[in-house]
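Of the protein chains in this complex, all but one are displayed in their positions.
Chain nomenclature is as follows: A and B, assigned in order of appearance, with residue numbering initiated at 1 for each chain independently.
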Amino acid sequence: MGDTLLKIEGLNKSFGITHANVNVNLELDRGEIRGLAGENGSGKSTLLSQIAGIYRSDSGKMILNGKEYAPHSPIEANSRKIAMVVQELGMVGSLPASVNIYLGKTKFFVSMKELQQEADKVSKRWDLPKLNLKRMAGSMNIENRKMVELIRALAVDPDVLILDEVTQSLSHDNREIIYKLIRKLKSENRSVILISHDLEETIHITDTISILRDGELLETVKSSELSEDDLKRKMVGRELNGEYYRTDFEEQYEDKVVFSMRHVSTASGIKDVSLELHKGEILAFCGLSDSGIHDIGQIAYGLLPTTEGEVWLETDHIQITKATESLKHRMAYVPKDRDGEAMMMKSTIMNNFVLPSIEEKTGKAGFLNYGVLRRMADENRKAFFLKCTGINQNVNGLSGGNKQKVNLGRWLAKDLSILIVDCPTRGVDVGVKAYIYQCLREAKKKGIGILMITDELSEAMGMADNIMVMKNGELKKTIKRSSHFKEEEIIEVMV
Amino acid sequence: MKNQKKVQLLDIVPIFILVIIFAFFAIASKGTTLSAYNLQLICTQVVPVIIGSLGCIFVIALGGTDISIGANAAMCSTVATLLTAGIGGWAAIPVTLVLSTVLGALIGFVVTKFRVASFMTTLAILIAGRGFLNFLLQNNNIGAPKGISFLTTFWFTVVLLVVLIAVVWYIFEYTKFGFYCKCIGENERTVRSVGINVNRIRLICFMIAGLAAGIVGIVQICRVGGSTNTLCNMLEMRVQMAIFLGGILTTGGFTAKIYKLIIGSFTIVIIENGLTLCKVSSALSEAIEGILLVVILIITVYCSRIAMKRDLAMAAQADQESVEA
Partner (left out) sequence: MNTESLNKQSKKKQILIGAIIVAAVVVLFVILNIFAKGTILTVKNLRNVLAGSVVPTIIAFGFSVIFIGNVTDLSPGSIVILTSTVTGLLGNAFGIPAMVIGGVLTGVVCMTLNYSIYRITKIPPWIAGLGMTMVYEAIAVSYATWCASQGQKVVVMNNDIRFLGQQPGIYICWILAIVAAYILFNHTSIGINYRATGDNEDVAKIMGIHVDKAMMIGGVLAGAFFGFAGVVKESYAAFVNAQSGLTTLSTVFQPMAATLLAMALANYLNLIIAIPISTFLITLIFNVLTIFGIPSGTFQDTLLGIIVICFAILAQRKVKGVVK
């Protein structure tokens, strides 16, 4: 060892207000297997994407093999023998797998047979299972598609192979194949950087692990000197900030059940989920992004049809099957995708604000009094301290935090009994974050039942009366609020 | 600064366009455009365009389109005239309206249920409808329905137009239905996630477009004095151009306003009328209209992009400030 292959110095990357990477320094040796560990949003994927040429860094430099390295595109990274398998599925579904492997690098004339043979050669060289590469990528299952992406990366003959959550969607057999592949790469003095939520796996297969927190690289440690518990502690290590969150450490709500789900399953993969939400309770849902937590919000609001089970709004004794009912019966849903789903970005604050209240504000003969609407929007603009030029400003022109205030505020302005929020503090600055928590606390005090779906553990622990942890569409554990809430306890169930 | 409304570029540009075009043709035609006879002609010609646009505006607000209204108008009025030939002219009015609304509902059904793009669906209906009209006219000579010639009188036209504008204005600008239509054009996913039945609204929008087509159809068949191959020909294009000339974006949303549609209708009719007065050949006028359509769309897209860029710059600044705070 000691033969440095890739050196990263002072790398910075931010998206809007979030600093995804802050002054990251990293050195990777030839033949080294490096793991990256950190919570959701700690900047692992962003760091790898910059190395692989998917994002450009804001500042800092990389040196590969002693030469400056600043890739403009994944193709350029490939030509320097760096290849990455990304977390989301990135393939063109209507083209055969073999074409996908070489897409963007084909010569003018393309021989399908040749591509297939070459891809087969690559997969054989690295002892991967034989796949039918003639098939359309879109018709393959996730597991096989991952393998095809792996072949695409290996076809580059990489010195550095980057794997972002590759094993997550794989079966036991295929995981073993990946482990074998990694060992083989190491034996040929090539390097691997990988991210995995499975900490045991990470420790097991890597030589060293770098730990990231809030975009900063804290330290790099030898895997052999690390236990799983150590790693968790290092990853989390964040203290609960009393200013943001609740200061009490007991669950506090009334006995009355306001909303329930009974043995709900869906076509999207939710299996037998039941829950009871009480008056004035904050019930948090935690899990990885593909665990089905985001589906729960949609099911609860009647946006996602169930295949089995029932959703009941107990306050009104009605079953929720359609979102139109939920709107009518004092429920609210704040989606996760604020810019794409929740807001009409090119429209005014007023239009966005009054949208959920239109039904109540309609007067006789269906008359919509714009005076009333304007007054309502303007009052709430003041109530929620919106920083804007007026209610006729377009939402596009607001900061992330103020957008979220509109998104949440338009529901809180109504008389609610149930509030469903999906990742309420995503992409907002600290000030607004604290304000949103305050709003949620006030809503709780009013007796509103709150279903909070979140991928930030600290948020769930800081705010919730009960936490439900999900994995693979199933409910794994329910944890009550107490002073010794531990992140470790949740992470253990999540991954 | 409360409630102070910033004037959007898209809200005023169409008015300038109308004034400039009117002035241009007034000069180019050496004043013929301004003659009393011609002004009256313009007013007569603008009626079907305005009525058609009033129906179409709902679909356009959704971000969709309906280019079947001309064929719908011609076909339904002709069929109704044939069906009611034995009963009397009066019956033709309700029959036309019912038929055209049903056809609109059919389009809406295909668009919402099978998720076929509205342009494709309505284009197919346009071709099918014109074909069916030709089929009907092959062996029959179809005159106007008898006894309802009052439809063509000046006073009736004025009353009809005023009532329709008033009703649509109210529905479109001052009811929740109109509000939701515009919201769907802005972001359909938002409206869905709030819990509003988007499919039902879309279906009704296409029915309204059909109904308006029926009204145009029955009025025009009386005016022309019978059904012909060219009944309401190109009405759909005039309506599209009127709406886009008025400064409404093809994506619909809150840029859709009734006053813009009226301005746009006058603009397109004045252009057509002016080109005829200036003795421009029909082929050249078609080319001019085509280029105009593309240019107008480029201008509207450009205007909305300027507005968006300004917003995004503001957002970036706001984000920066919140970080520094």
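In this text, a contact is a pair of C-beta atoms (placed from the backbone, for glycine too) under 8 Å apart; a residue touches a chain by one contact, two chains touch by 3 or more.
These numbers were taken from a predicted model, which means no experiment stands behind them.
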Out of B:Gly108, B:Gly129, B:Pro145 or B:Gly247, point to the residue that touches the absent chain in the complete complex. B:Gly129
Given the full complex, what residues of chain B touch the hidden partner chain? 62-65, 110-111, 114-121, 123-132, 134-135, 138, 188-189, 233-234, 237, 240, 244, 250-251, 281-284, 286-287, 289-291, 293-294, 297-298, 301-302
Just the residue numbers, please: which parts of chain A touch the chain that's not shown? 54, 73-75, 78, 86, 90-95, 99-100, 103-112, 132, 135, 139, 141, 144
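We adopt the following convention: only the chains that are shown with their structure count from here on.
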What whole-Å value do you get for the distance between chain A and chain B if each is reduced to the mean of its CA atoms? 44
Per the touch rule above, chain B residues touching chain A in the complex are 1-6, 171, 174-177, 179-180, 182-183, 186-187, 189-197, 253-254, 304, 307-308, 310-312, 314-316, 318-323, 325
Give every residue of chain A touching chain B within the complex, in rising order. 16-17, 301-303, 322-328, 331, 333, 335, 340-348, 351, 355-356, 358-359, 362, 366-368, 370, 374, 378, 387, 389-392, 394, 396-402, 429, 431-432
